[in-house]
Structures are given as C-alpha cells and as structure tokens.
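Take this structure first; my questions come after.
A protein chain is absent from this complex, but the other protein chains hold their places.
Right, chain A next:
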Amino acid sequence: MDYFAQQLINGLVLGSIYGLIAIGYTMVYGIVGMINFAHGDIFMIGGFIALITFLILVSFGLTAIPLILLVVLLVSMAITALYGWTVERIAYRPLRHSFRLAPMLSAIGMSFVLTNYSQVAQGARVKPVPPIITGGYTLHEGAEGFVVQLSNIQIIVVVTTVVLLALFTWLVSSTRLGRDMRACEQDQTMASLLGVDVDRTISMTFVIGAALAAVAGMMYLLYYGLVDFFMGFVAGIKAFTAAVLGGIGSLPGAMLGGLLIGLIETLWSAYFSVEYKDVAAFSILIVVLIFLPTGLLGRPEVEKV
C-alpha cells in the first residue's frame, strides 16, 4: 500500500509535466488543426535554456535558490516562447493554405532541425546537474520500513503546474486574447471578418504553448536532473498521447490526460516492467484512438465536405 502511494505521488508529478506539454499540442490542434510535431523539441529547448541560465547564474555567485529559480523560469519561458513564435513563422504560416499533408511534413522537418541544432550547439552527451532542491517530508512510515516521501521538488512541480493552469484558464476564458483564440478555433474566416487578427492570434497560441513547454522542460530538469538533445521525441509523443486521451482541443482534457499518462507509465514501471513503459504509453495512444477517438473530454468531430 505504501509502495502504491509512493508511485501515485511520482506518477502525479510526471503527469503534471506531460500535462504542461500536452496543452501546447491541444491548443495548436484546436486552432490550426495540425499536430505541431516540433512541440516535443520545443520542450527540450526549454530544458536546455533553463540549464544554461542556471549555470550562468550560479557561476555569477547567486545563492538565493528562490531567486535563481524565478529568473531561470522567466528567461527560459521568454526565449523558448520566441522559439515557438519563430517555428510558426518560418515553417507553418507559409503553409496555411497548402495541401493537407504539407504542415505535418514541415513540422517533422522542423523537429529534425531543432533536435540536431541542439545536438550541434550543445553536444550529444547527456547534461547532468546536481540536485538543486533537496529535502522533503516523510508522509508515512510503513511497518517494513518503507517510507512514503514527498520531496520539495515534487511539491514545486505540482504547485507550479496548478498556478500556471489557473493563470492559463483565466487567460483563455476572460481576456481579449483568449476570446480571439476561441473565436479562431470556431471559424477563422468569420473571426477575421469580425476584426480578429487571425495571424497574430495563431502566433500567440504558439508562443503560449512554447512558454508552457519551457516550464515543463525546466521542471523536467529539476526533477530528473538531466537534459539531452533527444528527450523531446519520446516526451512529445507521450504528451500528444495525453492530449488525445483527454480529448484533443480540450484544455482540461489535456491536463487530465497528462496526469493519466503519468500515472499509467509510473504504475506500469512499478508493477510490470520498466523496459516496456514506452510501449505501454504508445499502445494507449493506439487503443484510445480506436475505442475513444474523441478522448475523455473532447467533442465529436463532424466531418464536413
């Protein structure tokens, strides 16, 4: 039971990270109707920028951990958001009226560019960082000496996710930008007739998605203590699975899907086999698409001619 509780905590933390990435997929899909295949790599870039900023700050002699974390968070969100903007501007905007498969293929190309760009720029080796945030609480001490622990870093990941999610929900539901986004999601032509700048709204969608992915990248760095240039691929597919599981286009769905995928992956590793955890996640994607194509919270898609 204690073991299960510990795995539950671990799964929720991992799920929060997936959920943050999944929001980027689901938003872009909702508005532009394409899978932003490069989003996983944006997450990876976010992790790298957080790592580099952290190194620089530490070498300048900063010791106040909360200040460092705040600066790292803001810098990595800002720069990664610009990456998201640039990717949209270069690879997707010129293709908005192209044929069906073009944006997908362009996105695959962009994903290769980002992966290999960071490999060339930062080297292929895994970059480890020493644990930045240590300590934690013991929740429960079992009879056989098994301890259920909640570490500080886990608390930070979950709290950050919840705060960002609240901020983001407010942004979509009560600001001008959020209204524009919802309008574009329903009908781009009509929205532009009513004075919504569609291009700008789509750009902002990518910017916000990338900023959230940057947070996820930073949390990943803090939680696992490493980044490498290839981590975006698998994390990207899993986050996409989360978005599909929750119902693509639905924001609460993305978070719910992320948590579920995180839980499933952790529990699978704990009780079955670590080697097949990715197989389990990918199989869920296939199974969900067969039996529940609209996801848990998604709306059925009407096919129009």
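One rule holds for everything that comes next: a contact is a pair of C-beta atoms (placed from the backbone, for glycine too) under 8 Å apart; a residue touches a chain by one contact, two chains touch by 3 or more; residues count from 1.
Following the convention adopted for this analysis, contacts and distances are computed from a predicted model.
Colleague: Choose one: "High-affinity branched-chain amino acid ABC transporter permease LivM", "Na(+)-translocating NADH-quinone reductase subunit A", "Penicillin acylase family protein" or "Nitrogen-fixing NifU domain protein". The correct choice is the protein name in UniProt for the chain not shown.
Modeller: UniProt lists the chain left out of the view as "High-affinity branched-chain amino acid ABC transporter permease LivM".
Colleague: Of A:Thr134, A:Asn152, A:Thr175 or A:Ser283, which one is in contact with the hidden chain?
Modeller: From the options A:Thr134, A:Asn152, A:Thr175 or A:Ser283, the contact with the absent chain belongs to A:Ser283.
Colleague: Out of A:Ser98, A:Thr134 or A:Gln186, which residue would touch the omitted chain in the full complex?
Modeller: Selected residue, touching the omitted chain: A:Ser98.
Colleague: Contact with the hidden chain only, please: which chain A residues?
Modeller: On the side of chain A, residues 34-35, 45, 48-49, 51-53, 55-56, 59, 75, 79, 82-83, 86, 90-91, 94-95, 98-106, 108-123, 125-130, 233, 237, 240-241, 244, 275-276, 278-279, 282-283, 285-286, 289-290, 293, 303, 305 touch the unshown chain.
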